[in-house]
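Just passing along the structure, written as structure tokens.
The complex appears here without one of its protein chains, the remainder shown in place.
The letters A and B name the chains in turn, as written, and every chain counts its residues from 1.
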Amino acid sequence: MKRRMTFRQWSANNPFISAFLHNKKAIVGLGIMVFFVVVAIFGPLIFPYSPEIDYANYLAKPSWQHPLGTDGLGRDVFRQLIAGTNDVLLVAVLTATITISIGVTLGLVSGLVGGFVDRLIMLIVNVFLTIPSLPVFLILAALFTVNDPLSFALILSIFNWAGLTRAIRSQIISLRERDFIQICKVMDMSTIHIIFKELMPNVGSYILINFILVMKNAITGSVGIMFLGLAAFEPTNWGAILITAKDFGALFIPAARIWLLAPIACIFSFQFGIILLSSGLDEALNPRLRKA
Amino acid sequence: MNDDILLIKNLVIEYELKRYSIRAIDDVTMAFKRGSITAIVGESGSGKTTLASAILEVISSPGRIISGDVLYFQNAQGFETKINNLKPKQLNHYRWQECSMVFQGAQSSLNPVMTIYEQFYETMMVHATGNIQKGELKEKVLRRAKEVLEIVNLDVDRIMPMYPHELSGGMKQRVMIAFSLLLNPKIIILDEPTTALDVITQDSIFKILKNINRDMGVTMILLTHDMGVVAKFADFVGVMYAGKLVEYADTKSVFGKRLHPYTNGLISATPSIIADNSSLKPIEGVPPDLLALPSGCPFHPRCPQAFSKCPLLKPKLIELNNHLVSCHLYDKEETKA
Partner (left out) sequence: MNEIIELKKLHVVFSKRVGLFRERRFHVLKNVDFFVRPGEIIAVVGESGCGKTTLGRIVTGLLKPTKGEVLFEGKPIYGFLNADFANFRQSVQFIQQDSYAALNPVRTIYQSLRAPIIRHHRKMKNDEVDRRIDELMTFVGLNPPEQFLVKYPHQLSGGQRQRVLMARALSLNPKLIVADEPVSMIDVSLRLSILNLMSELNKKLNIAFIYITHDLATAKYIANDQRIAVMYLGEIVEVGNINDILTNPRHPYTQALLSAVPIPDPIVAARQKDIPIKGMNIASIENRTTGCSFFERCPYAREKCQHEQVPVVKSGNAQIRCHYEKEIPIWVKPQ
């Protein structure tokens, strides 16, 4: 028998995958997210957006040509949203990647090395956890201009990495003493093996779920930052559309309501997808791990 | 029938899960004699813990009693109460005042943030009848606590103000036994009361239990898988396998005759420090998977004496001279010579 199983065999046998596939929440959540990814990649190709101003057409009602109508400057709302998906996803994924990388690395080092290094890292973590986010954002906004997704992501990461580091550290500390890690020492396994083949797979599900949750926080955070006018932003970003609409006074103009509601709906459904997916993943992965 | 304090009659209990049901107790009929110590022996999948839960009427969903009764005869007059039909208020009275339980692993039975005194107080308060003044209740609790703790050889003044983590394993278990005696029950169920305790402490705890049984006439139901403990302390033994009662009789008869091949296998698989170990043999095969039970008698794949009838038909419980067994070997009318 060929031990390197085919992917199909592996996924059929793997209880974690089958638990995931049987979990409705996870599937629906995943579906929603995949939908947005597809829109981000292919949307602009099928429905390209040009920011030309067309005063004559402003606040038009939804029609075949403009499925969600036009905004105050006559631009197509639907295409704006599609173009914006890209930006939103980029910021979310970048933030999550940066946060997870910092969190896992520092958490691992802190948990495994212990001693002085551990205490130092935890000190930094505690400082970051106690800093109030708003004043810091204001200061940072005054000092730097944020106009690309990367800097946006970096700033959003500042307030997300600390909690994760601490959580990973405690997972590592508790795993460290478990029998199956102790036996690795008796069997003279290398430290690299212990970290990557024994410890990491065990925190893997935790990391995955947190990746998704950080994405959610990033989106909420980014909309908040934009609302406060602390960042220059890509005008097609959903949050940006929302703010432009609000500034235009769309709240009080009936014809403009769609312009206001459409980005809200997008943000809402994306977040909803994330929540479903993370909740479903949690259900699917954890009971297996806890089974005795 | 007056001799029995508890009668389980044709009990069927199933756990209903999303895609299938598990039958944990399959048509069990068993009687417990008043004032006796009855051991229920079984390994994983036997259903003994479910049976104990049924006696206390604490089967938690998704478990359900499908059919059958648990009958309680409070006194020798024979007036029976159907436990599975009791209303919540009556159940409250039944639990702990008529029948109490000592759970496996005292760790999780004691509240870690309350002192022993507080836990005794709480239990007695819940079961107090009528209007009792706070001061009166306190006195009552202290008095009763002293009585029960003395029975288990613990010093009241020392134990009452302590928190569970300050007690050793043996002491915790003794506190649990004292707890179960608080309201003077007629029956105490003990679920593996001495696992995780050393042999010497185990022995002293069983001696205490035996004294309680003898002096106070409390009927005891002991759930265990340790045949040594059964031989030393039980008057009667019921052997369970895959949710069925396969053998039941007084201890000497069960060990002596070992009518059911499973009983025989179990005793033959238990090493002893005294006996010659050359006749020991493990039981072949694997424990029963309740999701995929073998057809007919659930033990037949592992049974050294299985024959043609065994995979076809479930054996019935037969009585042979006060010795109950559920096996086709003894089904004389239908077995061919």
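Please note the rule applied: contacts are C-beta pairs under 8 Å (C-beta built on N, C-alpha and C of every residue); 3 or more make two chains touch, one makes a residue touch a chain.
This structure is a prediction, so every number in the text was calculated from the model and none was measured.
K.L.:
Just name the one of A:Trp64, A:Phe180 or A:Phe252 that touches the chain not displayed here.
P.N.:
Of the candidates A:Trp64, A:Phe180 or A:Phe252, A:Phe180 is in touch with the missing chain.
K.L.:
Out of B:Leu71, B:Val102, B:Ile159 or B:Met227, which touches the unshown chain?
P.N.:
B:Met227
K.L.:
Contacts of subunit A with the missing chain: which residues?
P.N.:
So the residues of subunit A touching the unseen chain are 1, 3, 5, 9, 13-16, 178-180, 182-183, 185-190, 193, 197-198, 201-202, 204, 288-289, 291-292.
K.L.:
List every residue of subunit B that touches the chain not included in the displayed model.
P.N.:
Where subunit B meets the chain not shown: residues 43-44, 153, 168-171, 196, 198-204, 225-232, 251-252, 255, 265-267, 269-275, 277, 280-283, 286-287.
Going forward, only the chains that are shown with their structure count from here on.
K.L.:
Find the geometric centre of each of subunit A and subunit B from their Cα atoms only, then give the gap between the two centres in Å, rounded to an integer.
P.N.:
Measuring from centre to centre gives 53 Å for this pair.
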